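Note that one protein chain of the assembly has been removed; the remaining protein chains are unaltered in position.
On to chain A.
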């Protein structure tokens, strides 16, 4: 019997890095991760970009440091050559590829990035497979993200576990 809560399954949950990195992958359902018994599949993180590793036409791997930990992020850039996208509409694929290339061009060392995507695991470490990126210009954006994460965890995410 499944005792997990599914209410946040399709939500981009705002998590601090230390919280995100301690999620547990569900062996029977590897696209799901458990946080105190609540199933998650998507997350939002925000912090300073401290590392960039670009393989043109393949991927951009980068690291976001929010002060509580470092989140590895992978932004795929292989949409036009990957067989994974072959069955999708060519115009959709071109649009996704253009967005991803735009995100990649915006990311710079020291930029503050708000990153959303699927929670995945690579070589034993939780990471984010990126679906969108916003580079924040407001110097207080990160502070507000911390407060959002703390408030949402206390008022929403942690409450589900006790229900």
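FYI, a contact is a pair of C-beta atoms (placed from the backbone, for glycine too) under 8 Å apart; a residue touches a chain by one contact, two chains touch by 3 or more; residues count from 1.
Everything below uses one rule, namely that contacts and distances are computed from a predicted model.
The chain absent from the displayed complex carries the UniProt protein name "CST complex subunit", chosen from "Utp7 protein", "CST complex subunit", "Proteasome subunit beta type-6" or "Calcium load-activated calcium channel". The chain not shown here is touched by just one of A:70, A:97, A:115 or A:133, and that residue is A:70.
Taking the complete complex into account, residues 16-19, 21-24, 34-37, 48-51, 63, 65-72, 109-112, 125-126, 138-140, 143, 146-147, 150, 153-154 of chain A touch the chain not shown.
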